[in-house]
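Just one protein chain is left out here, and the rest sit where they should.
We call the chains A, B, C and D, going by the order they appear; numbering starts again at 1 in every chain.
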Amino acid sequence: MFIYITKRLLWVIPTILTVLLLLFSLSYLLPGDPADIILGPRATPEMAAELESRLGLDNPWYQSYLIYLQNIIKGDLGTSIFRDRSVLKVILDVLPYTVILTLAGMGLAVFNGISIGLLAANYNNSYFEKFLTMLSFITASTPTYIAGVLLIVVFSVNFNLLPSIGIGDGGLLDSIHHLIGPALALSVGWTGYIARLTRSSMLETLDQEFIQTEKSFGIPRYYILYKYALKKAIKPIIAVIGLGIGRLLGGAVFVEVIFNRPGLGRLIVDSVNERDLPLVRGGVLVAALLFVVANLIADISYAYFDPRIKQK
Amino acid sequence: QDDSLNIAIPGRAQTLDPAYLQRVLSDWPVMNSIFNGLVKYKPGTFEVVPDLAKEWEISEDNTEITFQLKEGIEFHKGYGEFTAEDVKFSFERIIAEDANSPEAQSFINLERVEVINQYTVKLILTQPMGRLFTSTLPFNAGLIVSKKAVEEMGREKFASNPIGTGPYVFEEWDVNNNITLKRNDDYFEVGAEYGEIVFMPMSDPTSQELALQSGEIDIGQLTLDNFDQISQMEKFEAEIYPDLAIQYVAFNTSKEPLNNKKLREALRYIINPEEILIGAFAGKAERANSILLEDMTGYWQAPDFKLEDVGEDYVWNLLAEAGYPEGEGLELEYVTDANEERRLIGALIQDQLSRFNIDLNIEALEVGPKIDRWQDGSYDITYARFTNTVDPGYNFQWNLSEQLGKWNLFHWSNKEYDNLWQEAETTLDSNLRAENYKKMQQLMNDDSIGIWVTHGVKTPAWITEIEPVFSPDGVILPWLISNSEE
Amino acid sequence: MPDKILKINNLAVEYRNKGKYLRVLQDINLELDSGEILALVGESGSGKSTLGKTILRLLPDSARIAEGSIFFKGKDICNLSEKDFNDQIRGQEMAMVIQNPQNALNPVFKVGTQILDVLYFKSKKQKSRKELKKEAVEILKKVGISDPEYRFGEYPHQFSGGMKQRVMLAMAFISNPSLLIADEPTTALDLTVEAQILNLLSNLVDEYKTSILYISHDLGVVAGLSDRIAVMYAGRIVEVAQTRELFDHPNHPYTEALLKCLPDYQKTEELQTIPGQVPDLDNYPPGCNFHPRCSYSFGRCRQEDPRLEEIASEHFSACFLNDR
Amino acid sequence: MALVEVKNLKKYFVNNDGLLYKLANKGPIKVKAVDDVSFKIEKEDTLAVVGESGCGKTTVARSVLRLIEPTAGEILYRGRSINNFDKQELKVFREDAQMILQDPRSSLNPRFIVEEIVSEPLYIHDQIKDDLNLLDRVWELLDLVGLSKRYSELFPHELSGGQARRVGIARALALQPEFIVCDEPTSGLDISIMSAVLNLMKKLQQEYQLTYLWISHNLHEVRYISNKVAVMYLGKIVEITDTDTIFNNSVHPYTEALFSSLRGINDDWNYKEREIIQGEVPSPINPPPGCSFHPRCKYSFDKCKKIEPELKAVEAGHLTACHLYN
Partner (left out) sequence: MFKSQKFFRFQKKSARVIKIMKKDYKAYLGGSVIMLILISAIFAPLIAPADPYKTNVTKRLEGPSLQNLLGTDSLGRDILSRLIYAARPAVLVSFGGIIISVIIGIILGLLAAYVGGILESIILFIFDVIRAFPPIILILVLLSIIGPSLLSVIVILGVTIMPRYGRVVRAETLSEKEEDFVEAARSLGADNSRIIFKHILPNIFASVLVLSGMDMASMIMWEAGLSFLGLGLQPPLSSWGVMLQESYQYIQTAPLMILWPALAIMLTMLGFSTFAESLRVALNPKLNQEV
């Protein structure tokens, strides 16, 4: 298990280095003269020069790359062009919101998805099951932004039940109140996906022979369902949760834009639009790191649930 | 909280240092509440009245202006009394070599600032400066910062911890980019009524609208289409203000085929700005016939080219004369960015041109590539919005020859225009300036380089409990907001 | 009949497949004494496992009992509610070692956990798992697993097939049932390991007077182990007799053919084959299921179902030849 | 000259899980699946290889057909080393030598219908002239193994185990080989079908003068089909001789134990009286030193724990590897 994890970790390093190289090369790849886009019609040549040196465009690329790497190792992601603050700080300020949103979304998706899936598995081959299956297909086919818009139309505009924007005034209750809509919108797609996965995984597990052993030795049904079968059936779901956290991280872009919440996703969208290069680099780097970590956790927890890998 | 107001701004503020203002729409209302200038626009007008200055005197040759300052005004947070030193510091930091301030242009002819005594200060100009009182001093470049604060904090920190003399004191700039201001209880004039103001960035008008309805904000913008519906609600009031900016269709006059004036004329008939006003502005925006608003110095109304007036045949003829009988084979390229309004406008123009068999290829680009294309001139038609100030000199500068390859979207160069502009810049004679600007507009009109469409609109809306005051172009003046129920 | 621990009357079981019900078991009549080992032999697909599962009510949802009744210790267990059945019968009175040892244990739980749970529910949740652990280790030792303390914390994949099979038997020991159904517990095992397992089973009978329904198709093993043999063919029991009696005087043509076609190291003559195919479930022939492959079949075989009848003392067979 | 001769065949599987794995485990793990095995098969003979699961039977079979490369040793086919065959020779060899794989169903491509499966060797070796001919040939082959034409259209999962096995046999026969390796050809088959397969294989052998390498668990079957038997234990041959001899006069303790577990239906036996060898089969990753059977052997003495016995003749044509006889 330890070896497995180290191996997985070591494999991540070159990946991250390459990611960094790609991010670095953004300044050469992004079209348009950065100075013009960034400074607009009010630019003076001196300002442009200063900006170029800030973006590292005045050195040969490999030198700049090394400097960039050095800085990153020091934890310095540069300074945002428009915010006059360090990129790291800007990101760290908004990151918690994205993380909370993503986790809440995933939590909802897992909870609702597994519940629907278990119900469907339990009532297999009934009309109720067909209804649940269709429900999970439909939710899985609802993109985050559509869910978000619909939630706003229904709950904020028509019934005025949920706030449509923002993160609230900082109080816990208000924060939660403001989180419901976004988290729900974010979770919708994965709810259906997890429900389907749970159902099929559960059915497959219940069909296996060891379940008969357990039954035949008099272990009660609820115990078999929720202890024995669920742990086995949950494996593919766990694997998918890690993936899902990454996907939801992406989906958070939409939710954050629609619900006007601060967060990494919106930060990246804004900075891409503004051509705030250091911020684009920093934001994407952090998103990639989070994503890689989520995948890593998924792999490891997958291994944890599969004793065959665990032992290795 | 009754004592607090939430105001939406259309985007994240970028800096609160007046010398580095980036985004007029979001930065300006905040700065305006924190700082004062020597002079200001009288609320609700563009008339210039004293602010921190009591009075001033202009020398004969118009190059020396001496200000008498009000006494006993304190900076926020104990940064001491406001004196002539602060004025000198505030202006000279902008024109300093290493300042890189985008406002350097605003003080283009300022040589130095002389402190006569604690309450007297003199601006020394190299040449007379037409825009000094119209746009430089009453706008952000003229705001006075605390010398002590800037020197203590350094520029970077000051940008997010501004110290001024204004009616509101900066309190906090949080993760959400919400900016909180607290009332300045020692304000030298009548203080503000509301104790706290929070500026909340909301880039998209639909969000502002929703937020207004759900009570998250007290003042925001409405979308044009919902304006009527929401302004009729009992809970809200709203008003339409013309914007100061200019939005226009620009023809690329230095590239085939639109280097042909006949063709440009034909296009002026074919493209119907009225439809644009309806389609993209819900009929709420006024037609613009000039770069300037109607009551500004130098306003000249460009004639309207209406298809109804001349008839289709006339246009067909123009096309034929330009070498495109029946519009055959005319294919134009329209470059725009992903902004939704502008895409709609593209679609409209496309349809209008198609009625004359002209093909319009729309290329909607990212802002970066779009500016690239603008600058290297590889397009035929584009649509642009340029921010204006109250001073025409600023607004007319983009069409100068020196702006070719930069922001001259017509790719149009006219010596006479250049000279007229230069002359107007260096005089304080407003009649002469007005004359020159009118002539410049005629020149543009004669060459049919584009179509002024609209100045745009601002549609602020607010809850009925409050009574806000706006500048003529619809910018909120937060410290003047009063409670309408009292 | 108090001494009969299990009594099956006219049992018929059906599977639903593509909307149709197919009879997998038909006319099953069987009795089992306590302390007796009854071997159930027959071709693959003849319904042996289905019969075992029916007794323990382990059939999938797609199956149903179409006819008949099952009496266990004189009680009709078909009418018990699922909950009562689980509480009173499974793991208490009856247990089953299912067919495939490779898949018989849950791969994501430690072997110890699975054994403990059986013990825990056997004790009707009276004893704590801690107390039970000692008991469990004891039993693992008894079935010949060395270093049971350590093995307790291992996962099934770390066990060999033979060891898994022994764990299953350990669970059976724990349950200490009156009736154990062992479904081919030694297929896929090596000869030497098989011998060990059989030894264990025999101990169980000796010690606790457990009855065993031993399902197999290895006649060689059955010959030495069982007291009686029931031969199944295509969903029916065609012959039941004492072990030696069956081998020495097979009555049913299928039994007879089967014995002749089995390779056996003691005989060197050419093997006989049974011509034809085992009939498909959804395509059983009318009359006696075996008649298309039977060299003695005559008119009546094609029309009527033969019933199991006693042809000699304790020797039952279902063949019209006996009526002639 | 023997048709097939195996000389000192060794096959070690190296579990080489990357650099890190090696570091952590101090070197790769070796599975000595086959460790120094030699035997000969004469034409028209059937050599049966018996032994417990995992002792390396399949590995021998795969090596003999060059489906895996041996770690050491040589395999001669008609006196020529098959490991030196060039492409053309190999192709001819693949025509002559066929294999029936252990698992009847998984050796059939689940997306092929029977007709495709059986005709695949014909395609590979360009033996089809036209379509009609092909179908006829497939039917003929199916008929040979006792399947009717109807089966040519079925998918493997629609076949019973016995039928799948027959399809495998039909495929092996398609090219009219002279040597067939049969890896547990009756495992998982029904009682009545097993005998049919055995009879079929025997009949085919007589008709076409086939030579078999016959791997099996089932000693009853070995008795019936083979004329030579090799007993394997943990990658090695411990005894090899004629079938009759091994059933009546086996010498190696393992063979003895194995055959004592054997029951016939007419044996008058009782499980309680039988002696049973104890202990698990040791793992080939970590075989015991000396004679690998010694931990389970009731006759073992000191020498067995240290020195590995060699395969030596106890009498003409009867070899065994046991210190008791040397």
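Miscellaneous remarks
By our rule, a contact is a pair of C-beta atoms (placed from the backbone, for glycine too) under 8 Å apart; a residue touches a chain by one contact, two chains touch by 3 or more.
Please read all numbers here as calculations on a predicted model, not as lab measurements.
The missing chain, though absent from the display, is touched by one residue of D:Glu74, D:Asp103, D:Glu178 or D:Glu256; that residue is D:Asp103.
Although one chain is not drawn, the whole complex shows that of D:Leu67, D:Ile285 or D:Ile307 it is D:Leu67 that touches it.
The hidden chain makes contact, of the residues A:Ala104, A:Ile238, A:Val253 or A:Leu279, with A:Val253.
Interface residues of chain B with the unshown chain, by the touch rule above, are 204-206, 209, 223, 225-226, 229-230, 275, 278-280, 282, 338-340, 343-344, 346-348, 350-352, 354, 362-366, 368-369. Against the chain not shown here, chain A presents residues 11, 14-16, 18-19, 22, 26, 29-31, 130, 137-138, 140-146, 149-150, 152-153, 157, 196, 246-247, 249-251, 253-254, 257, 265, 268-269, 272, 280, 284, 287-288, 290-292, 295. Residue-level contact of chain D with the missing chain is found at 62, 65, 67, 90-91, 94-95, 98-99, 101-103, 106-111, 113, 115-116, 120-121, 124-125, 130-131, 134-135, 153, 155-157, 168, 171, 175.
Going forward, only the chains that are shown with their structure count from here on.
Considering every other chain in turn, the ones in contact with both chain A and chain D prove to be C. Each chain gets a centre from the mean of its Cα atoms; the one farthest from the centre of chain C is B.
Simply put, of A-C and C-D, more C-beta pairs touch at C-D.
Centroids of chain C and chain D (each the mean of its C-alpha atoms) stand 31 Å apart.
Mean C-alpha positions place chain B and chain C at a centre distance of 90 Å. Here the CA centre of chain B is 89 Å from the CA centre of chain D. Shown for chain C are the residues in touch with two or more other chains, of which there are none. Those residues of chain B lying in contact with chain A across their complex are 12, 14-15, 22, 100, 102, 104-105, 156, 159-160, 175-177, 200, 202-204, 207, 210-211, 213-214, 216, 366-369, 371-372, 375, 386, 398, 406-407. The touching residues of chain D, counted against chain C in their complex, run 52-53, 160-161, 190-192, 194-196, 198-199, 217-221, 223-224, 247, 257-258, 261-267, 269-272, 274, 276-278, 280-281. Residues of chain C touching chain A in their complex: 53, 56, 58, 60-61, 82-83, 86-87, 89-92, 94-100, 103-109, 114, 117-118, 121-122, 155, 157-158, 168, 171, 174-175, 181.
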